[in-house]
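What follows is subunit A.
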Amino acid sequence: MGSPDSAVLVEMTGVTKRYAGVTALDRVDFAVRPGEAVCLAGENGSGKSTLIKILSGVEQPSEGAIRIGGEQMRGLNPRRAASAGVMVIFQDFSLFPNLSVAENIAFASELAEHRRFFNRRAARETARKVLDRIGVDIPLDARLEQLPVAHKQLVAICRALACEARLIIMDEPTTALTEREVRRLLGIIRLLKDEGVAVVFVSHKLAEVLEVSEKVVVLRNGRKVAEGPATEFNASSLTRHMTGREVAEASPGPFNGAGETLLTVEKLDKPGAFRNVSFEMRRGEVLGITGLLGSGRTSLAKALFGLVAPASGRITLDGADVPLGDPVAAAHARIGYVPEDRLTEGLFLTQSILRNVAVGRLDSHERRGFLDMTGLVGEAADWLARLKVKTPSIAAPVTSLSGGNQQRVALARWLSRAPKLLILNGPSVGVDVGSKAEIHDIIRDLGAQGLGVIVISDDLPELLATCHRILVMRGGEMVDEIEGGSITEDDLSHKLAS
Partner candidate 1 sequence: QDAPTIATVVKIAGIQWFNRMEEGVNQYAADTGANAFQVGPAQADPQQQAALIEDMIAQGVDALAVVPMSPEALEPVLGRAMEQGIVVITHEAASQQNTMYDIEAFVNEDFGANLMEQMAQCMGGEGEYAVFVGSLTSQTHNQWVDGAIAHQEANYPNMTLVGDKNETFDDAQQAYEAAQEVMRAFPNVRGMQGSASTDVAGIGLAVEERGMEDATCVFGTSLPSIAGQYLETGAVDGIGFWDPSVAGYAMNKVAQMVMNGEEVTDGMDLGLEGYENVTLDGKVIYGQAWVNVNADNMADYPF
Partner candidate 2 sequence: MTSLLTRNETLVAVVIVLFCILAAVSDPNFLTVTTLSDLLRASIVLGIFAIGAMLVLISGGIDVSFTAVAVSAMYMTTKFSLAFWPEMPWYLIFTLSVLLGAGLGAINGLFIAGFGLPTLIVTLGTLSVFRGFLLTFVGSDRISALPPDMREFSRMVIARGTTEGGDFYNLPWSLAALVVVVGLTAFILHKTMLGRSIFAIGGSVESARRIGINVRQTQFFVYVYVGALAGLAGILHGSMNRMADPFSLVGLELSVIAAVVLGGARLIGGYGTITGTLLGVALIVLVQNSLIVIGIPSTWQSVTIGALILLGTGLPAYQAKRAAARAG
């Protein structure tokens, strides 16, 4: 560790990546030292994931050079990157649902050792060791698909550690986690830093970014626009660098509490998921529902939209009963649901943006089965414009959009149906600060227009910025009810964890 150069673990110089028509990265320099935590920040589509893919050998740069441990890497591929100590935890974790926990953890390291034969006992041993190292306990023989998300993430981290990673890169590691698990993750990151492992991570949650990282690198449109020690940034300066403008987060206007009752939920019960849930909400109210992972929020939301059939209970909307367990009937009663997982549940990725919106409005543009195309296209285009979806063509597949814009497309589908009640599950998951603020604007606006909006989220600032009232779930039960204006973020997080 004599010269400053050799202290650099990984270094990228002048890296450019071009996809057909898009320059995803434009002459970016980037370096990481051992034991350092670097945060990559930037709006959706600014090139963060691309940078990570290049570092880990998944993609080849169009121009530029990469050095790992001082050695120039040409034609880097995932296997070589791994043996050089660079491991990635992708946004989707890239684990194997059909394999056991032990195998998921040990697979990559055994591969890196060029093993030919597989030894179950050795794999368990490896897995046991790393799990112990970060002090967690997950059944080694469980099939991965049976684990909750937070455990999957831990498995992904363990896999990286098993490979004796010197640099662990995490792409949006906290999006699927609740507050408490984020805490634990950050704790683990500190632990790793102490052991000399470097960490690069991408996150849209600015507070946590600043909390653990030493260095922040901000990308915008594929260019590096800022770089410096974390202490030199605060949330608003970071936001300014990312978006190139000021983003002010408003708060929900006061809710006068008047208005007629829109929704009543009575004694809704689903063994194993939620128990005896009752609440009411009024027109124009934005209601937050929060809770830890597995607290039953998602099941409850799905039950409201008929995707989960409760064992007993009653849902009334505007005085009329909503049939339980029937999404078509729920949609007919004008309930809308924007799911938390855009890519698999929310959108038809290979289909056009237009179709993704239009599919919500087919019934009203159907005359004896035939579609009134002009009407349909006109209306969808109108909604896309109202939600400011940025796209060169609404005939382009929805995959061509950035995360924030994809979320708007999902929103547009349900808004075009003029719902009475809109349930948004994680409305800003994986959405950058700029877009997030705009989506929050939209939510507040919807409330003001007299819709009932339920926001399910564990992003506390988000709840505070949008909700008039927040319900807290724990272990499947409603345990608390908080008036939006009456609480600070710290208090809320205490209530959650208690």
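Quick note on selection: all candidates are chains of the complex that A comes from, given by their letters.
Assume contacts are C-beta pairs under 8 Å (C-beta built on N, C-alpha and C of every residue); 3 or more make two chains touch, one makes a residue touch a chain; residues count from 1.
It should be emphasised that the depicted structure is a prediction, and the values quoted were computed from it without experimental measurement.
Looking at subunit A and the listed options 1 or 2, the chain it touches in this complex is number 2. Of all residues in subunit A, only 56, 58, 77-79, 82, 88, 90, 93-99, 103, 107-108, 110-112, 115-120, 143, 145-146, 159, 270, 272-273, 299, 302-303, 307-309 touch candidate 2 in the complex they form.
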